[in-house]
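Sharing a structure with you now.
Note that this complex is displayed minus one protein chain, with the remaining chains in position.
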């Protein structure tokens, strides 16, 4: 997993590329999010190639961490398979998901 | 393996895509070449994803078949790995290889 | 392409990096059997979860302990067995990740995904010989999510 963060109007856009799987990127994801400079976080997942239940668990954990700090974590560009994994576990109802970066940014 | 043939000025340009490996495309390649309408054949190998020693053997066999009929078989766009496989076996000295379709066509 | 009586076995040591070795076998085998890429992917995902559990919960990351995967294909019926050298568990006590009180948990979705993507999964435990998980899937019936389970 590789994460690149940029700031747009005080919102941290974190682009995640590669695998978020057990032993490869799952804990890393949580660290990147915990260390973000902003409480407003937009997670761009378009570059995620593989995710497993551990990766899904880390998304949930990150959401809770950010929310508990009074922040917001939203998702951008879900790959089709990740979308399905969130659907079948009903987690899709938890996350705010955007297909368009501008829409996502104005929603914060 | 998939082969698509088109005719340019009486030269059959055969574009091969996919695998030329044992049990998957090796004999097929020889059939396509044996059945070409022209004796002038330009084999575009840019789309070959995998080749093994059986596939290399079929290239050699096809060359011999065409040459024995008084025809010409030339190669176009060798992928880097196929190029190396022909080099180490010294077969590269046997084939006329082109990087440019126009150059290849005018050479016939 | 039907391939009766196919049987593939692979044994790995308990490292997370080896999960994908078993996963790619699953995916290639399904694609060779004529399944589309998506369908093969979901079966590969079930295998990934099963092997991850065998390594983590079963063998507790002890690299000297092995995980064995066996793939058997008879006609369209694929059967996958994943065995570890752990001490087992009681599948009855595993909580439902769809239960609202579990929704925000950071774990507990692996077995659920296996059930979602396979037709059937069955655990068996033999004292001293670890956990054995048999997952079956009829490759002709379409694939996990797309076939209307979701």
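The chains carry the letters A, B and C, assigned in the order they are written, with residues numbered from 1 in each.
As a convention for this text, a contact is a pair of C-beta atoms (placed from the backbone, for glycine too) under 8 Å apart; a residue touches a chain by one contact, two chains touch by 3 or more.
All values derive from a computational prediction rather than experimental measurement.
Considering the whole complex, the hidden chain is in touch with B, C.
For the options B:18, B:57 or B:71, the residue in contact with the chain missing from this view is B:57.
Contact between subunit C and the absent chain runs through residues 1, 3, 5-13, 15, 17-18, 20-21, 24-25, 28-29, 32, 63.
As for the chain not pictured, it touches subunit B at residues 21-24, 52-54, 56-58, 60-61, 63-64, 81, 84-85, 87-91, 94.
Methods note: only the chains that are shown with their structure count from here on.
Summed over C-beta pairs in contact, the chain pair with the top total is A-C.
With centres defined as mean CA coordinates, subunit B is found 48 Å away from subunit A. A straight line joining the Cα centres of subunit B and subunit C is 42 Å long.
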